[in-house]
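Let's look at chain A:
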Amino acid sequence: MTTSLFLVQLINGLQYGLLLFLIASGLTLVFGVMGILNLAHGSMYMVGAYLVWYFVEHTGSFGLSALISAVIALLIGILMERTLIRQLYRRNHLDQVLLTIGMIFVFNALQGLLWGNDPLGVAVPAALSSAIPVTDVLEYPVYRIFVALLCVGIAAVMYFMINKTRLGMLIRAGESNREMVECLGIDIRKLYTIVFAIGVMLAAVAGVAAAPMSSIVPGMGEHILITCFVVVVIGGMGSIKGAFIAALLVGLVDTFASVLVPQLSSMMIYILMAFILLIKPQGLFSS
Partner candidate 1 sequence: MTKLLDVKGLHTYYGESHILHGVNFEILPGQAVSLMGRNGMGKTTTLKSILGLVPPRSGHVVFQGEEITGLPTWQRMRKDIAYVPEGRGMFHNLTVKEHLEMAARSNRKGEQNWTCERVLETFPRLQERLSNLGTQLSGGEQQMLAIGRALVTNPELLILDEATEGLAPLIRKEIWEVIRTIKASGISTLIVDKNIQVLKELCDQHIVLVKGQVVFSAGSSQLMQSLDEVESYLGV
Partner candidate 2 sequence: MNTQVSLDLQVMLETQGLCKYWGGLKALDDISLQFFDKQLHGIVGPNGAGKSTLLNLLCGHYKPTRGSILHKGEPIETIKPWAFARRGIGRSFQKTNIYPGATCLENCCVAVQRRMGGSFNFLRSRYTQKVLDEIATEALEKVGLGHRRDVVASQISYGEQRQLEIAMVLATAPEVLLLDEPMAGMGHEESQLIIGMLNKLKREYCIVLVEHDMDAVFELSDQLTVMVDGQHLTTGSVDQVRDDPRVKEAYLGQGDEVF
C-alpha cells in the first residue's frame, strides 16, 4: 500500500467510524447509559431516512425536512416510552427484547405500507454537494466531511452532558437505582421519557444524515443494529468516550481489513470484538 493510499484509507476509516458513532450514539444513551435494551433502534434509523426522503419530496428543502424528521422522531420516542417501555422497567431485561422486536415488526410493516419496498435516494443538499480532490482519480465529498464534523459535535455534547452535568448524573443514577433517585425528589419517569426520546431522535438523525449518501431500503436498520451494539459493547457499557473510541476502532479495522485481508473482512469486526472482550471482559472503558 502506498503512503497516499494509506492516508486515504485512514480518512475513510475515521469517517466510517464517525458515522458509526453517530448511528450508535442514541443506542449508547438508551442502552449504555439508561440500560434499556431497545432493539428497535435500527428501525428508527430507517424511519429517519424514510422521513427525510418523504419530506424532501414534498418540501424540496433538506434542512427543513431534517428538522421535521427529528421532531417527529422525538414524538415517536415519547410515545414509545410512555405507552410501552415504561411498563417494563420493573421486569426482566429480556422482556424489553421481546417488546422491541415486536416494534421492529411493526415499523417494518408500516414502512412497507407507507413507502413501499423500492430503494429510494435523497440528493445531497446543494450547499454541500461539492467535492475536494484528493488524488488524480479520487475526490472527497464535502457532505461526508460535514457529517463527520456533526458526529464529533454530537459526541462532544453527549460526553459533556452525561459526565459533567447534573442531568447526566441523574440519568446514570436512574440506571443504577430508580427508586432511590425518586427518593431524592426527582421525577425519574419524565426524565427517562425525555432521554429515551432523545436517544430515539439521535437514531433518526443518523438516518437523516446517512440518507443522501446511501440508499434508503427496507431493513436498512437491521444490518446496522448489530454493528451499533458492537460499538457500544466494545466501548464498555455506559461510556460515551468508550463508544466513540470503539466506533473509530471499528471503522478503521473494517476499512483496513477490507483491503488488506479481504478473506477475513466479513468476520473482522467480530474477531475484533471477541478479541477485546477476551482481554477486557467489560469492554474498553466500562465504569
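How these were chosen: all candidates are chains of the complex that A comes from, given by their letters.
Keep in mind that, in the parts below, contacts are C-beta pairs under 8 Å (C-beta built on N, C-alpha and C of every residue); 3 or more make two chains touch, one makes a residue touch a chain; residues count from 1.
Predicted, not measured: the structure shown is a model, and the values here were computed from it.
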All of 1 or 2 sit in the complex with chain A; the one touching it is 1
Along chain A, where are the residues that touch candidate 1 in the complex? 166, 169-170, 172-173, 175-177, 179-180, 182-189, 238, 287
